[in-house]
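Complex shown without one protein chain; remaining protein chains in place.
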Amino acid sequence: MLDNPAAALTIFVLAIFVGFEVISKVPPLLHTPLMSGSNAISGITIVGAILAAGSEERTLSTVLGFVAIVFATINVVGGFLVTNRMLSMFKKKPDRA
Amino acid sequence: MLDNPAAALTIFVLAIFVGFEVISKVPPLLHTPLMSGSNAISGITIVGAILAAGSEERTLSTVLGFVAIVFATINVVGGFLVTNRMLSMFKKKPDRA
Amino acid sequence: MNAQLIQFAYLASAVLLIVGMRNLGSPKTAPRGNLIAAAGLLVAVVATLLVQGVVSYGTILAGIVVGSAIGVVLATRIQMTAMPQMVALLNGFGGGASALVASAELLSYVRVGEEPTGIVPLAIVLGVLIGGLTFTGSLVAFAKLQELVSGAAVVYPGQQFVNGLLALITLGLGAAMVMNPLGLDPYFGMVALALLLGVLLVIPIGGADMPVVISLLNSYSGLAACATGFVLGNAGLVISGSLVGASGIILTKIMCDAMNRSLGNVLFGAFGAVDQTVSAGASGGEQRTAKGYTPEDAAVIFSNARSCIIVPGYGMAVAQAQHAVRELSDLLESKDISVKFAIHPVAGRMPGHMNVLLAEADVPYENLVEMDQINSEFPETDVALVIGANDVVNPDARTDKGSPIYGMPILDVDRAQHVFVIKRSMNPGFAGVQNPLFFNDNTMMIFGDAKGVALKLVEAVRDLS
Partner (left out) sequence: MNAQLIQFAYLASAVLLIVGMRNLGSPKTAPRGNLIAAAGLLVAVVATLLVQGVVSYGTILAGIVVGSAIGVVLATRIQMTAMPQMVALLNGFGGGASALVASAELLSYVRVGEEPTGIVPLAIVLGVLIGGLTFTGSLVAFAKLQELVSGAAVVYPGQQFVNGLLALITLGLGAAMVMNPLGLDPYFGMVALALLLGVLLVIPIGGADMPVVISLLNSYSGLAACATGFVLGNAGLVISGSLVGASGIILTKIMCDAMNRSLGNVLFGAFGAVDQTVSAGASGGEQRTAKGYTPEDAAVIFSNARSCIIVPGYGMAVAQAQHAVRELSDLLESKDISVKFAIHPVAGRMPGHMNVLLAEADVPYENLVEMDQINSEFPETDVALVIGANDVVNPDARTDKGSPIYGMPILDVDRAQHVFVIKRSMNPGFAGVQNPLFFNDNTMMIFGDAKGVALKLVEAVRDLS
């Protein structure tokens, strides 16, 4: 899909813009979950890991791919779970106030 | 460059996101210049007009292209100039205050 | 030039446009933002001139010269009060250009006899359709605002049925074209219908709703440019077109929200035609009279005031009273009365319209305060001076559930100690509803043209001291 370097670069640049705009709106209150959440997203590399590990033959590449899957999954699962744990703690004032 | 529909759509979607994020930050104070300025940008279609008008032969396409160039140029030049005129009127309080 | 390089140039152009738009976000950076965006367009144009196959530089140059000349004349001659129609006109040209480009591409496919593939036929159809509709729609909006034709909503029985039917036929023709792109018959039909639809869809909309329409058409012109981007496989066009598309939609939504009306109601509600009479009846049960005062009466009150909030509206624009108002505000400030301007988001006929007019009259922008910020200040304010505004200060919007403007956020001028209202008569504003503010005990109506009254106020205040 990204055989065309110009298209790839265009997507990259636009995504950077989107990232900057979206992230700079997150208030300091939520910076810790933002950090763990975006950290989890960097586990997207699991996509590459699956592609590397998934081919039929058992070569060094598939072994590396397997380790990569484990690593990336830890990152993704751990990241989203811990973010969820944190976020579920943020509560509005109950009626007592 | 956009032979690949998925790449084209990806660029489109990302650009829409960028547009929404960027525009929604513009304060009401500047909504009129924003409108005329973004209006001027829609004159980007001049690029297409040049491509259409620019080929050697004189066909109906190049005639349409010529008219398109005129139209798009009015849009671009008029839009940016009038936006500039408006924006140059916005001034900070002078020292008198 | 190398084809890859040209594509990078388009990317650079898109980045400049985005950065320019971001800079439009603050009055300090906005002029620079506009220049950056213009530079972005220039980069795109220059890159395009270097594309192989572009050879007829004479034709191109001629087009650019003619277009620039017209653009310069329009941009320098137009009065600030006429910005809505200016934007409408320019927007029409943009949409028209996109439709022409899409058509030209179609015709060259036909001439070569090569069938367009993938997303291209759909993109051609959308470019022609949206571009054509934007073209005529914008011209009608222009004509209404410039009062070349009546600004009133033109309605007739079965209107929506007819429009719906025409829209369906147009879409049908579009579908036929996508199926068989080289058959030109549906094309001509579609062009004709798109142009017709642009007219028919805009005539039932009242003059004062035009800015919403223009903003929507602005969004459309962006999408039309986007479509031509898909036709030409040009990412620069796609990105810039999407930006404009998003911008138009956001402004449309802001306007609708500020009027507490849905987009559907604006487009199909024929506000300013039927509703008017109905709603005027709604709150006009009893017949009360408001008392008229002279500028001299007002001056007496000013002589004891410490603070004043000026609320400008459409009437100030019509009367070109901004300079007189500025003079008044300077005079009041020189008498140690604090003066602020309260700007309702849809005061006037365009979002942010009042800001531009007052900036033109050299009012510093720190003094222009948004509705949400200033509403809490009215109770502690001695004088609220309403100049040619009506709907945006109508307390019925807060209290009268039966009112057609109920729920629209307003400026709470009625909570100030004294309210002066300058307008020519007791006629209602754009929404066509009576305004109970005018009958309040703390309200003084000062009838007359906004500019004339403002100048008389200046004299009266000056004379008193």
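In this document, chain identifiers A, B and C correspond to the written order of the chains, with residue numbering beginning at 1 in each.
FYI, a contact is a pair of C-beta atoms (placed from the backbone, for glycine too) under 8 Å apart; a residue touches a chain by one contact, two chains touch by 3 or more.
Bear in mind the structure is a predicted one, so any value in this text is a computation, not a measurement.
From the touch rule at the top of the page, work out which displayed chains the omitted chain touches.
Among the chains that are shown, those touched by the missing chain are A, B.
Considering the entire assembly, which residues of chain A contact the chain that has been omitted?
These residues touch the chain not displayed: 1-3, 5, 8, 11-12, 15-16, 18-20, 22-56, 59-62, 64-94, 97.
For chain B, which residues lie in contact with the unshown chain of the complex?
Touch with the absent chain occurs at residues 4-7, 9-10, 13-14, 17.
As a working rule, only the chains that are shown with their structure count from here on.
Answer with line, ring, star, complete or other to describe the graph linking chains that touch.
Here the contact pattern is complete, since every chain touches every other one.
Can you give the whole-Å distance between the Cα centres of chain A and chain C?
Taking the mean C-alpha position of each chain, the two centres sit 41 Å apart.
Where the CA atoms of chain A average out and where those of chain B average out, how many Å apart are those spots?
Inter-chain centre distance comes to 34 Å.
Could you check chain C for residues that touch two or more other chains and list them?
Each of 7, 14, 18, 235, 239 in chain C touches at least two other chains.
By residue number and range, which residues of chain B touch two or more other chains?
1-3, 11, 15, 18, 22, 25
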